[in-house]
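Below is one structure, written out as structure tokens, with a few remarks after it.
Heads up, one of the protein chains got dropped from this complex, but the rest are sitting where they should.
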Amino acid sequence: MNKIVYTEDHEYINAQGTTATIGISNYAQEQLGDIVYVELPAVGTSFKKGDEIAVVESVKAASEIYAPADFTVTEINPALEADPAQVNSDAMGAGWLMKGTLENASQLEELMDETAYATHIA
Amino acid sequence: MRYLPHSDVDRAKMLKTIGVNSTQDLFDIIPPSLKVDKPLDLPAHSPEYAVEAHMQALASKNLTGSDGPFFVGAGAYRHHVPASVDHLIQRSEWLTAYTPYQPEISQGTLQMLFEFQTQVAHLTGMEVANASMYDGSTAAAEAILMARRITRRKKIIVSGGLHPQYRDVLRTYLKDDEGLVCRPSNPDGTAQIIGEVDELTAAIIVQTPDFYGHLHDINTLAEAAHEKGALLIVVVTEILALGIIEAPGALGADIVVGEGQSLGNPLGFGGPYVGLMATRQKFIRQIPGRLCGETVDAQGTRGFVLTLSTREQHIRREKATSNICTNAGLCALAFSIHLSLLGELGLKKLARINHANACKLADALAGIAGVSVINQTFFNEFTIRLNTEAQPVVQGLADKGILAGVPVSRLLPTEPEFNDLIVLAATELTSEEDIEALVSALREELS
Partner (left out) sequence: MSMNQQGRPTGVKRSVTNSFEGASLLPLEPLLFEIGATDHTGVDLPDVELSSARLGAFTRQSPLDLPGLSEPEAMRHYVRLSRLNYSIDAGLYPLGSCTMKHNPRLNEKMARLPGFADVHPLQPISTVQGAIGVISELAEWLMVLTNTSAVAMSPKAGAHGELCGMMAIHAAHIANGEGHRTIVLVPESAHGTNPATAAFLGYKVKPIPAKADGTVDISAVEEALSSDVAAIMLTNPNTCGLFEPDVKKIADAVHKAGAYFYCDGANFNAIMGIARPGDLGIDAMHINLHKTFSTPHGGGGPGAGPVVLSKALAPFAPVPFVRQNSGKLELAEHAQGSKSLGRLTAFHGQMGMFTRALTYMLSHGGDGLAQAANDAVLNANYLKARLGAVFSMPFGEQHCMHEVLCDDDFLEGTGVTTLDFAKAMIDEGYHPMTMYFPLVVHGAMLIEPTESESLKALDAFAHTMLELAAAAKAGDTDRFTSAPHKAPMRRLDETGAARNPKLKWEKSR
């Protein structure tokens, strides 16, 4: 069963077992405005929770994206290079940033579920 | 005071509106102990004619390029700049505009930069160029940093033909960095770097025509670099050469940097000049400095904006690609206007004249006993070896009003084996009479 959880910095992680999809929340894309570029890491890179894993750029801002948990990158979203606007149009779906293997799935329990995140951004 | 509009009546009115008695009150936040308590030891204000006389007196102490035969090059070149160039760059709208941060009222500057970027890309044979850097030497420093970002490797191999002051700048930027491998300065025209390239190499950096005037086989160097996953950076200090010698981009260069002074900009004792930087499209996010891009306005009309600014310091702060803030806007404009006036036709002709004059100069000097030309190849600049120390000879000629090039010892004082070398340049401004005057004076110095 899929479980979507959020960080306070507005990353989401959609996990099935130790396989996870990572992106930024719909709220985050609204705050950033029109996204013009996404800088993604190399497949195979391992990150610890809190490491910088990507940079999402709008015209006048660049926002670092942090690892929501310890993981190793297995795939990056190939569509974003040509069409970074997908992060705006479908942040939780087609605008995902990367997929990875979680080192320690129990870390997800420290993150917020849908309801808690809705309160966080309210 | 002619630049300050207020009368004392104006000032009094303004102070009243503000609600203070004197301008001193506006500075009351500055602790009295930190304020200047008596006038500084500086001259008082001066009428325009007095200032002019003071500056004229300083200017008249210098020997100028038009005072006599002139053969100095080595990274800055004396070319003719069409009168219209200097007229145009003094128009208020070019001269006194700021960086084009408000594109709706800066389309002049922006379109010019877009045209400049295109011209530089075509000239160097590269896919993209930025909107200029401070000068050639700092552009070279930015290029090696860029190569490190792209390759995520550290080692930079610097060719022995690179202008010694450029090499010094690289050393300053990468102080104490073991990754910077500088080959000894090398007048014989061989690059001597291919054997150094390995899997840790980020880039090799080579100048052509090099400091001593030799042309280099860029293609072979590019292949050697690319075989190990490294980049080739090519430096061009006499940009006019590209009117007649092959574009580095066509030979496999990954980054081309250059000094653009030769087009549109006077010698000016060393600055301001205009740094050029061109590269491949795939590296655009690693380019330092400003970039201008095409877009449309709200009504669909074509227009231009500064773009990809998230690379820059005012947004990325400590994560920026460079701390660079200004470009060389007005010098880039002068470059662009001069190159537009030349066009392809004029640029090729001008390059041919420069080369032809340098050939004449080389042949004439080679005929003097005690002088040999060391170059097999060159564009408008080459090196001669004397049978004696060069510096006193150059000084002796200067005392006679002939500026006979740069003794290599001026730039490499700690390498006595180069003490007999002089680098000389000829341009379209070099006349037969100039060459004759140099030849007979040099003959006299050496006898």
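As written, the chains take the letters A and B, and residue 1 is the first residue of each chain.
Note that in this section contacts are C-beta pairs under 8 Å (C-beta built on N, C-alpha and C of every residue); 3 or more make two chains touch, one makes a residue touch a chain.
Every value quoted in this text rests on a predicted model; they were computed, and no experiment measured them.
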item: Missing-chain contacts mapped onto chain A; value: 34, 36-37, 57-60, 84-85
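Heads up, the rule we're going with is that only the chains that are shown with their structure count from here on.
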item: Inter-centroid spacing, chain B versus chain A (mean Cα positions, whole Å); value: 44
item: Residues of chain B defined as touching chain A within the complex; value: 285, 309-310, 315-316, 319
item: Of chain A, residues touching chain B in the complex; value: 36-37, 39, 57-62
